[in-house]
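I have a structure here, written as structure tokens, and I will follow up with some questions on it.
Only one protein chain is missing; all other protein chains are in place.
For subunit A:
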Amino acid sequence: MDHILVAKNVTKTYGNHTALSNISLQIPKNCIYGLLGPNGAGKTSFIRIINQITHQDSGEILLNGEPLAPKHIASIGYLPEERGLYKSMKVGEQALYLAQLKGLSKSEAKTRLKYWFDRLDIGDWWDKKIQELSKGMAQKIQFIVTVLHEPKLLIFDEPFSGFDPINANIIKDEILQLKENGTSIIFSTHRMESVEELCEYIALIHKSEKILDGKLSDIKKAYKNNIFNVGVQMQEDPRDFLKSLEEKFNILSSEIDPIENQLNFKVRLTSMHTGDILTELSKVANINRFEETIPSANDIFIQTVNNKDNGK
């Protein structure tokens, strides 16, 4: 597969503290790659190395197959978690300045800024100072400045923090649009709900080590535990039926609604084969619910981190 970024055995230490320990990752082109981990796991250290703000002690990073070099700065866009703008500078001037630092010419930057300001409906902010804007408004400017030079690789560190839900949605749509247009995106967060929506691939970093990575759907498959939620409705009291089921299957929990004769239960099957239990159920009852429980990214995250901590 074609990769935008490959990290091989990257290690970084600060004095006695190890920030990254032997991290290897492959980030495919044209996808959204979630870099997950608790606070202080080493995500930001890794991102700073990609941005050449700091350098790894050992290991190698390839961008588009080439070892990382200063010229690559122009093909990366970075929205840091700790972000801000010059408070007393005008919006337009500031955006122009930051765009020019990324290597755009002044006239090119102006044209593109105009496009983005119109797109996000903030055209009349050009001559305002940042200190006159709200936090969410400043975040929009920040987003524009990050993507303005049309980088091949975009890195967002907690991009939705500081946005209200409506603007967070606008930005989410913009991120998806950028992906459609062929940009590869690294998305660093510890908030799992956005991971489910956006990421195709994830890597989980914990205590400076990578403990899991791959395609999110594959990981979910691997973490599936064949647990099903089942609901049936019967003609008579379901208690006896539940007893007979418990003899044959691994029922994890159950509840009975005696008025409706409704039985709900959670069962773990030995395999993905569902025929046996369905046959058994359909003999005596109407099945009104039968669904597999798929672990959420959050579940996987917590489970993996706990396993790792307990394993040590």
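Going forward, contacts are C-beta pairs under 8 Å (C-beta built on N, C-alpha and C of every residue); 3 or more make two chains touch, one makes a residue touch a chain; residues count from 1.
Here is the rule we go by: contacts and distances are computed from a predicted model.
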{"item": "Name under which UniProt lists the unshown chain, selected from \"ABC transporter permease\", \"Cytochrome bc1 complex cytochrome b subunit\", \"Heme exporter protein C\" or \"ATP synthase subunit a\"", "value": "\"ABC transporter permease\""}
{"item": "Given A:56, A:142 or A:188, the one touching the chain that is not displayed", "value": "A:142"}
{"item": "Of A:5, A:31, A:63 or A:76, the one touching the omitted chain in the full complex", "value": "A:76"}
{"item": "Subunit A, residues in touch with the chain not shown (by the definition above)", "value": "14-15, 48, 51-54, 70, 73, 76, 78, 80, 82-89, 97-98, 100-102, 142, 145"}
